[in-house]
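Every protein chain but one is kept in place in this view of the complex.
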């Protein structure tokens, strides 16, 4: 069995581009994303859930070293034997791990050391990729590149969280964020449902958790054609949404009170005006842009307050399958969600969309075989599925079947709200 | 819309017995279950998740007072206005609540006061039930009685937990627990699946979370004909199950290490022999009896270690629909699960069976209307569904569609393991 | 060396009363203090620092059993071998201890069992005391009785704390608390100081921490003739004492903010009027009575706010040596501090008085020898000394050299404030 769903023929692989070119491109993108940061920024870890930039840069490199170079290149040596321990995230199969919550306690290897590590591995990977039959290792290389793309998004969401803690509200990269001119109507779209196929079909790369493709039964439903806006969310706040108990899950209310939530993460009220922290610094809130940095608990409470609900992941995927991709992704370069034209054109991009579906295995699910087996399966509890990618997700990384997942109290991802209802 | 699914005609109600008789019977059963306890026992709360017996006795009474007497009996007065606050569990709709984790800090009202409170409410309820048309309040009364039956089970699981903390390992009630003579074969049973109906159909009482009945698509599957035994679970322990990382969910392993789990709750190894605490005191472990007091994390790890899985709640319900009830319930009077004859005869009774299904709303789910709306819906996150009732569940309280739910680390319920696999 | 400072001749012992009479009297007093409690009350432990009444009743009994009966009475048997573990407080020399913070998780042995335990030990003690030369065991018996007297005070301070947590604010024992008519002037008293002797001189019982008597040098100082009143403390509150940073120790301010202190423990403001919880239930605050249930941090902040200070324990003892005992003690039966006539007449009684002295060994201090060695010495860090006894202290238990000690954030003792200054 192939460890990931990848093209089984050279032709297919060629379609997705020469592997070494793709490798170089993804690796370069990662470094380009870090370029605006000061050295000091690379060290921060303002909460256990985020990782320092220096750790991300090293960890994605360790992934190639551990699962490819260490296995396939006789005599390969890491620059430092401690890296195997320091940069292993959670793979018990390959050894113990430095404590996750304490990654921010480390300053060495320095950023310069880590860039040297990246160069060392890139060189060895280039030699390997020139030498080996792509069919033999292509799946693992693609996994490593998709893994690095996941961390590209995390590098940015994590540094946003880290920098936001600073009273100086530092700017990651100054640039104009286009403001919306108006808000299009909700634009409900109806779906008849019935017996549908869900999950990745086998063409192109996909993670193990996207399969196997399987039948599921959907009751008639409808989805809004656009995302909930900041302006609409302000109505929820204005109506006492954070003080009322009615719309909240019991656990959500407990968390919201304990953490004193009064608005989405990064919102600040200054002299009666709402501002929000972005990677371009503090900005006046754009009422036409999609609300983001809300937890599942807030998304669910908002929907309930509107007497609606969030979609299931199956409803979402069934609807998204029909649509053109029209949202803002990493390539747009804005790194903040923007107001859009409706017609479900932002299902892919802008913000990850919370679904009411707990993250669970599909019928017949089997994790990846081998040392990589821990990649996804072991996290299938106490998390909710999000769909559709965000303004930080690379275009080549997202698809309708993609299942992202975070605990229901997570707010530091670019997570937003699309409403659903029974038809 | 009726607030709960109850018989809509007098005839149907008559079938389920005269309401007042049923009321008296359930109330008397609760008190009979508490009879073996010392006054001191009623005060204990050894962890936030359990409640003192005195609180249970009062809370179920408060339920009738609040949702029936306070609404339907003009001039009704509670013995003490503080009770509305002290004995409200989590119903924001009717007022604030005394802090759950601190219920064990209270000694007043005393046990005698609480029995007087019960008598006061019982008298008022008797007058109400004699006077009012059952069709008008029957649904609420049935809900109150089913609610009290839920708390009958909690009274016993909670007092078991509380007493077990005492190095004296006190006996709730001394009695013989029949030991198994042998273990029957696993007895796999296959199901073709397909498009099936799941959920309560509308005859007899059911909670809101059991409906609406709806179509779902099941892939072919199989279930074991009997529960996993203590003997089999010992093999898991012997194979280093608690030390190995492979079978565990990431979160499960974290909890297991943090809490130093090495066996199911209540197991003790004394001079190389395993014993377990029961409501009849310490007993040598019966290798033929079903394993119980395991968390979801342990149930899932056990199944994974056997290269199998737990059933989904839909698979379980579909299978259980066909079966005769043959397990041990509250009426058996043993209060501990017993070895059985296989043939899926213990799907109802003995132990609650963990499913791989997170607790989520069914398609089209609507919570109860009115002040009672918080009963179930607001807990639908970060919990797993259990099915089938236990040795503490009254016969009249359990059915194939019944959805129990607990967080995946909960161990103090009589929770056990039935294995499943793709067919 | 005698393990405690006790009379070395029979004559001296006779002076302090026949030992068995004294034993019976102290033991009976303990039980009399518990008589007003419901069985349920005996189980409570609303914070780790307090113990359940049932535990106190058993622990003081265990003390006689362990240090006297077990050593001196061949063949003596405890009613239950678990008691040695359950009722050991902190004496590692005689074995392990059940976890202090979890004493409230236990309901067995029941209160009736514990009274049977007391009777069992009392009978054995009576036989021992009739048989043995008092000179041989008198010191240990006196220690045991003084120990039980310490727990008499704790039984009441602990049950006050436990009952106060209940929204019903239950009454321990209903009785009139005389209210003050006026507040006498502060009445400063000056002391020249110089080289003084401090510590217990050797006549009558004293704890090891009160000795040895030794020279110390005191600079000229003055003390107020009466305690700080509730009325004066209200001025501190009214002046923003709890909000201002200036008067507070850094650690005190941290604790006060974290625990949201806004007034002494047990004070409640209802419709603009201050009330306080007492063992006789809620009472309007008596502005003429001494303030009590303040922590060291509050006492110190109050003094600093008045531009004064608390006395050192040496200053206090030097001053108290000259005075008649005129305060209210346990025998007054009020169990609450009362307004007094000034002239330093309340140095003994009413409230324990915080001193600025950390609890440290006197020069030449040696702990008790033998198994009892842990009684006092091992607590000499991070605690402050209090002097003078309270309204709960028996007359026969208190003296000018007596050193009580609690951490600086403790509030549940009857602790109050006497002001001092350099002369």
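Remarks
Which chain is which? They are A, B and C, in the order written, and residues in each are numbered from 1.
The rule is short, and it goes like this: contacts are C-beta pairs under 8 Å (C-beta built on N, C-alpha and C of every residue); 3 or more make two chains touch, one makes a residue touch a chain.
As the structure is a computational prediction, the values presented were derived from the model and not from experiment.
Contacts of the undisplayed chain with the visible chains, over the whole complex, involve A, C.
Among C:35, C:181, C:195 or C:324, only C:195 touches the chain left out of the display. Checked against the full complex, the one of C:132, C:168, C:249 or C:308 touching the unshown chain is C:249. Among A:102, A:203 or A:395, only A:102 touches the chain left out of the display. Where chain A meets the chain that is not shown, the touching residues are 38-44, 46, 54, 80, 82, 85-86, 98, 102, 104-111, 162-163, 165-168, 170. The omitted chain makes contact with chain C at the following residues, 90, 92, 195, 214-217, 219, 245-246, 248-252, 296-297, 356-358, 360-361, 363-364, 374, 378-382, 384, 408, 422.
Keep this in mind: only the chains that are shown with their structure count from here on.
Spacing of chain A relative to chain B, judged by their CA centroids, is 38 angstrom. Computed from the mean C-alpha positions, the centre of chain A lies at a distance of 60 Å from the centre of chain C. Chain centres here are Cα means. That of chain B falls 47 Å from that of chain C.
Shared contact sites, meaning residues of chain B that touch two or more other chains, are absent.
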